[in-house]
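With one protein chain removed, the remaining protein chains of the complex are shown where they sit.
On to chain A.
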Amino acid sequence: MSRIVAPRSETTAHAAGAATPATDADATTDDTTSASSATADAVAKSGPAGGRLDAGLRVVPVKHWGRWVLSAIVAFVILQFLWSLATNPQWQWDVFAEYFFAPSVINGLWLTLGLTVVAGVAGFVLGAVLAVFRLSKSPLLGAAAWWYIWFFRSVPLVVQILVWYNLGYLYPTLGLGTPFTTDFWIVEFPTTTLISAFAAAAIGLSLHQAAYSAEIIRAGILSVDQGQLEAAGALGLPRSIRFFRITLPQAARAIVPNAFNEIIGLVKGTSVVFIVALPELFYTVQVIYNRNQRVIPLLLVAVVWYALITTVLSIAQYYVERRYARGSVRELPPTPVQRARRWGAEQWNRLGDAHTAAAPPPPAQPEPVVTAAAAASDQYRTGGAA
């Protein structure tokens, strides 16, 4: 073994150091065995970097100087910004702290979350119906969905909410009665009591959201392989099972990232409801800073709340996407939590090992089992060396 290793490493060193590796390697191979000459040749040809890593040679990785310089610049910028955040008194962190949990801000936050949930759920349910309509074989349903989407993507959301809020001007009362008449003999309500500011905002946001969701869901459904529908058809699976068990779970892979984009957009998009004087998060901080002129710290209050919501939604998105990725890859990569846990366990084990290794064996009563194991491992090491 050692007889072959020695000349090979010699040749490699030689070839690596030489200006013209080919001729030099040839010269060296003359006085080595034929078995090693072939290896030496290969090493010389492939060069020192792309060659073999055995025979105890040290490997020096490539140094990425550009990467290091850019990393240093980025780190500097980040630190500089953090430093200014901490030291510049104009940020007024005391004001931020005072208003972050203020009751009016928290109420505004709840309203923002409420509108997001209502518009998100209603928007996506209605969007799914519209998507199915658009894909339906009925020309009327398809066209109706197309026009709906056209209309609600055309009309500005603010205008739509205002129209809903002022619907009373167009239709003073709403109710049920004889079709094509205004004879509401079953029930009748004055429009202004039926549609509050919150209702106008919720309806407007939901209908607007439905138009966008419909296209996202339709894209997801179209992305499912035609063969899947054929297979479901060949098994005679009923329509509802085909849609909810076969198509939708596969479409979800394409739908989920876009859907979370929409929901996160909606969280901030709800701020347009200020137009009907609904005190959601952003409107609330505006009202406060118009009163006390502490603009920056109050904007920060809103920004940090939005960032927190986005963080929670982004984490949720990660796990939802993971759930729908089942079966799409051979093995799912570990989640950050799993990775952290695994890393923790490794460190713990290493600590345990170090501890056992460091502890001196009890001299008084040598355990026979330990001795046998030690002897065996000793033997192994000797065998390996020889």
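One rule holds for everything that comes next: a residue touches a chain if its C-beta (ideal position, glycine included) is under 8 Å from a C-beta of that chain, and two chains touch if they have at least 3 such contacts; residues count from 1.
Convention: contacts and distances are computed from a predicted model.
Chain not shown in the complex: UniProt lists it as "ABC-type polar-amino-acid transporter", one of "Molecular chaperone TorD", "ABC-type polar-amino-acid transporter", "ABC-2 type transport system permease protein" or "FdrA domain protein". Check A:Val95, A:Leu167, A:Ile246 or A:Ile309 against the missing chain and you find that the one touching it is A:Ile246.
One of A:Thr182, A:Gln228 or A:Asn349 touches the chain omitted from the figure, and that residue is A:Gln228.
Interface with the hidden chain, as seen from chain A, comprises residues 225, 227-228, 230-239, 241, 245-246, 249-250, 324, 326-330.
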